[in-house]
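What follows is a single structure, and I will ask about it in a moment.
As you look at this complex, bear in mind that one protein chain is not there, while each of the others sits in place.
Here is subunit A:
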Amino acid sequence: MEEVCARFVSQKISKARWRPLPAAALQPPDLFATGSWDNEDNRISIWSVGDVGSAGLNGEYQGEPQLLCDIRHNGDVMDMQFLDQERIVVGSSTGSVTVFRHHQNNQTLSASHRWENAHYHADQYTACGGAACTGVICNNPEIVTVGEDGRINLYRADQKDAVRTIDNADSSTLHAVTFLRTTEILTVNSIGQLKIWDFRQQRNEPAQIFSLTGDRVPLHCVDRHPNQQHIVATGGQDGMLSIWDIRQGTMPVSLLNAHEAEMWEVHFHPSNPDHLFTCSEDGSLWHWDTSTDVSEKPSFLHQGGRSTAYFSHSTINQSVVSAWLSNDPTKDRMEITNLIPNQTLSVNTLDVLGPCLVYGTDAEAIYVNRQLFA
């Protein structure tokens, strides 16, 4: 049986992230961080879901996330990533990028470094207004940030100044960023383009541009397949999930009609990449499962009580091992489950690690599911 714990936290959650596990760890993650938005004072909070010490009297509140510590954050939390076990990089709507350190011995948070005005609008009329930093990605020690000003910054955690800055990298707003390889990043923007940037090149031009055809639907999120780096998933304003094969073509391999409104985040399961998770403004959170073997569950016999549907890919060019790119029509099925039955307000964020899923909503609640594959 599923175990979902909810907690109302009196702040709209914009980001939730699990703390990464040490390499050899076997136990599920027990700590996550959240950031809020649209509040008078926004906060970064660390929550614990572990059994040890967190259970209330008589263990009755076992499983409900417990607040460990929090700290004020200037501006909306736009994006947040763990740099390592202790440090969190947060992008703010004021344009600054801050590294917070979580001191685990006394459970406190402190700002250890801040790049003020990492993103800004250069303008002669108004005094250098900050532009929201919309995306952050870390690959210790490197940190890449993108913003509404179309700028890409490359920082190193221990250095004061930016290692590399690409001004006007994009004419429109950059919405998200992720690492493709150690020197290459992927960005998505508000005119439906997916761009690859290579930091080895000195030119301030993208190495490659992919785009959706025609209608320029903005893309809001991007994630890369953890094992097969050429497979990339993006989510758009119309709720469409696009799967791209960046080795070839400039168009997505498949377009899957999904949510009814903006898809805010898409994540491949880090260790089980046949599973994908997406969440959306329409208040839904979908679990896409391509591991389902058709022979096990013939679709005409399957009468799920849950909202389960089988989708078929439409355009596929080649056969690859990955289910995400496969073109065999008989095998080409995926099971999709909506994990939130009574949706109302937007699910802004989700993160998945091991068997655990955390998501946060505009209804000021955080939810933790610790038995994802049970």
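As a working rule, a residue touches a chain if its C-beta (ideal position, glycine included) is under 8 Å from a C-beta of that chain, and two chains touch if they have at least 3 such contacts; residues count from 1.
Rule of thumb we're sticking to: contacts and distances are computed from a predicted model.
Engineer: For the chain that's not shown, choose its UniProt protein name out of "Protein YIF1", "Mediator of RNA polymerase II transcription subunit 18", "Phosphatidylinositol glycan anchor biosynthesis class U protein" or "Nuclear pore complex protein Nup85".
Structural biologist: Listed in its UniProt record, the absent chain's protein name reads "Nuclear pore complex protein Nup85".
Engineer: Pick out which of A:E64, A:D84 or A:E184 touches the chain that's been left out of the picture.
Structural biologist: Missing-chain contact among the listed residues: A:E64.
Engineer: Looking at A:L109, A:A132, A:A162 or A:L276, which residue reaches the missing chain?
Structural biologist: A:A132
Engineer: Can you tell me which of A:L21, A:C69, A:I191 or A:A207 touches the chain that was removed from the display?
Structural biologist: Answer from the full complex: A:I191 touches the omitted chain.
Engineer: For subunit A, which residues touch the unseen chain?
Structural biologist: 1-6, 8, 10-12, 37-40, 55-64, 76, 78, 93, 121-123, 125-126, 129, 131-132, 134, 148-150, 168, 170-173, 190-193, 206, 209, 211, 214-216, 218, 237, 261-262, 281, 342, 344-346, 362-365
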